[in-house]
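Read the structure below first, then the notes.
Shown here: the complex without one of its protein chains, the others still in place.
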Amino acid sequence: MKKKLMFMAIAAAFLGMAAVVPAQQAKLSGGVVKIGILTDLSGLYSDLSGQGSLVAARMAIDDFLKQEKNPFKIELVSADHQNKGDVASNKAREWFERDGVDMIGDLVTSSTALAVMPVAKEMNRVTIVNGAASTNITGKACTDLNVHYAYDTFALAIGTGRAVVKQGGDSWFFLTADYAFGHSLEKDTSDVVTAMGGKVLGAVRHPFPGTDFSSFLLKAQASGAKVIGLANAGTDTTNSIKQAAEFGITPKQSLAGLLMFITDVHSLSLKTAGGMYLTEGFYWDFSDATRAWSKRFFDQHKRMPTMVQAGIYSSTMHYLKAVKDAGTDEAKAVVRKMKDTPVNDFFAQNGRIREDGRLLHDFYLLQVKTPAESKGPWDYYHVRQVIPAADAAIPAAKSECPLLKK
Amino acid sequence: MFELLGISPQALYGQLLIGLINGSFYAVLSLGLAIIFGLLNIINFSHGAQYMMGAFVAWIGLTQLPQWLGNPDFVINYWAALVLVPLIVGAFGVFIERTMLRRLYKLDHLYGLLLTFGIALIIEGLFRDWYGVSGQQYEIPEVFQGTINLGFMFLPKYRAWVVVAALTVCFLSWYVIERTKLGSYLRAGTENPRLTQAFGVNVPLMITLTYGYGVALAAFAGVLAAPIFTVSPKMGADLIIVVFAVVVIGGMGSIFGAIVTGIGLGLIEGLTRVFYPEASAVVIFVIMAIVLLVRPAGLFGRER
Partner (left out) sequence: MNTGHMRWGFIVLIGFGLLAPVAGIYPTFLMKCWCFALFACAFNLLLGYTGLLSFGHAAFLSVAAYVTGHAIRSWGFGPEWGILAGTLSAGALGYVFGSLAIRRAGIYFAMITLALAQMLYFVWLQMKFTGGEDGLQGVPRGALFGVIDLSNNTNLYYLVFVIFLAGFSLIHRVIHSPFGQVLQAIRENEPRAISLGYDVDRYKLVVFVLSAALSGLAGATKTLVFQLASLTDAHWHMSGEVVLMTLLGGLGTVFGPVVGAFVIIGLQNQLADKVGSWVQVIMGLIFVICVLIFRRGIVGELGRLLKRPL
């Protein structure tokens, strides 16, 4: 199945290349716009990005060529960065220096994004981060040639924290993965919980990666907090949720996932995850526009899109339009154009790319449906609240990015 | 006194019990390693991968097999898996011993370690390719759903079963090896294979079956683990390194030692999680370093 998809993607790539159209007035390096999708094709994050990201990028390129009547030639290349920073930076260098790639997209996991961004800056090329979550990408490490499109930990933590307190979950206990990422999730969320008048009763740090969370869950249970915030990710999160159900902690206390994707819910099943709160930047079943696009995506990929994959489509489209409007693929001009043009599509309404590169767009507070409420596969969420764009990003005044200080 | 440290005795009992549960896993896995080491003199690096295989094969039997056969009645349920999966994975172990490990007995024992490491990479890679890395879920069997109220905590019924099952298997293995005739052959084979062979015992067959049994133990632990941990290709890799440290601490001289060390370290790890959770990932390694300084042969080890 996967093999077949990959084959189709490759075949599609060749077809795309075959559609040779002479470059018009646009000044393009190498006479072509070359997009590289650097992603996780085999590891932990391949479900939420991976092949699906390639499908989304391909769709964006095909749609753009159709809509704009083939204004210039576009090529798509892809590689697996295996979630390793050094592999990613090596590949990026090679693509920029040797293959003339103009833009690198996806970059799932922060280590790869943070490794590629300085290389792109050095070579004057564009990076569009969709997969990675760290706020450093538009903070300390920000560059003027990078766009952070789909989401970051701040948006997810803040969104969930604020909204859950509003729903009455005013006492919290954190189950935190004991490394920088977990700590920052915990800190961002507890700040907002206390600011909203809630109480943080405590936190416990668990080793990463962990398998058995029962001792930590017992502590959370003993704290008597109404909400247990899961400041971890991936299998750590799914294991915590599963074991919380096993120990009878849920549904007496409720869980809040601070970094979860629809693919995690898919793997957990609604029976275990039902009732949880989480935040995402995109849900396929939100509006007619999201449903229409997601259906097309589903037809090709046989899975509903994650926010990362939807972000890839939207950002690639936005980038290509900016290249066309700017009349060049030179990085500075293109990013300027991207920042000056609002994003309006199924993914974002009136989205705006801030100077630090962060796309400001709405997020959604979601509650996972119980098996009885779900009408079928992928019908997973109640949209409980729309979190306005302005609330979902670190305020410019608090940002560590020098680009916002001007 | 416990209140002084901010921990109530109730919470402490709860944590100790959880330590016991994890200790049971360590015990079964280090027992398997010790049995294999005893006779074959190699460290089975693919032990973690075989544990993972156990969990995966159980999951396949429960969820995939009916689809493959197109018949929803053809399911290997939990109870069948508990017996069948160790047999299947054990047979796989026998195959590895017969075709590959056997060729290495005359060489430095390090080659056995390297070979099983390579095998572990292959198994892990294959499962990654087939089923992805995000993990699969295995339902807790109906009988064991729910919790028992112990007064100081709610103990999930399934976890109680894990302790009972693991300790039973450990005890039976110990009994067979230390107290029966079959076990005496085994011990004789460990001490002096040539002489044992001369007495008419089929030592090569015994070696094959021993490896198969050790692997089956790993698979058994895997089936026990499937309902509580996410079934994923990397579930064995990180665990096996901890179990190695357990084995170094205990020394591999005795079956009994392997079991006791496993359980003991589970308890210590549980206590660390209460008093200083930040250190719970490294505590076993730190203990290993201390034991090496004080008693290099390990707690129950005999220097060879």
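Here the chain labels run A and B in written order, and each chain numbers its own residues starting at 1.
Quick note on the criterion: a contact is a pair of C-beta atoms (placed from the backbone, for glycine too) under 8 Å apart; a residue touches a chain by one contact, two chains touch by 3 or more.
Keep in mind the model is a prediction, meaning the values are calculated, not measured.
Asker: One chain isn't shown here. Among B:27, B:153, B:247 or B:263, which residue touches it?
Answerer: Result: among the candidates, B:247 touches the missing chain.
Asker: Write down which of A:154, A:181, A:282 or A:347 is the residue touching the left-out chain.
Answerer: A:181
Asker: Which of these, A:79, A:255, A:322 or A:401, touches the one chain of the complex that we don't see?
Answerer: Touches the omitted chain: A:79.
Asker: Could I get the residues of chain B that touch the absent chain, sorted low to high?
Answerer: Those residues of chain B that touch the unshown chain are 37, 42-43, 100, 103-104, 107-111, 113-115, 117-126, 128-129, 237, 241-242, 244-245, 247-248, 278, 281-282, 285-286, 288-289, 292-293, 296-297.
Asker: Under the stated touch rule, tell me which residues of chain A contact the chain that is not displayed.
Answerer: So the residues of chain A touching the unseen chain are 41-43, 78-80, 82, 84-87, 89-90, 93-94, 98, 109-111, 114-115, 118, 122, 134, 136, 141, 178-181, 207-208.
The rule we apply is simple: only the chains that are shown with their structure count from here on.
Asker: Chain A to chain B: how many Å between their CA centres?
Answerer: For chain A versus chain B, the centre distance works out to 38 Å.
Asker: Can you name the residues of chain B that touch chain A in the complex?
Answerer: 11, 14-15, 18-19, 21-22, 128-129, 132-137, 140, 146-147, 153-154, 156, 158-159, 228-230, 232, 235, 238-239, 270, 273-274, 277-278, 280-281
Asker: Inside the complex, what are the residues of chain A that reach chain B?
Answerer: Within the complex, chain A touches chain B at residues 42-44, 46-47, 178, 204-212, 214-216, 218-219, 222, 234-235, 238-239, 242-243, 246-248, 263-264, 267-269, 272.
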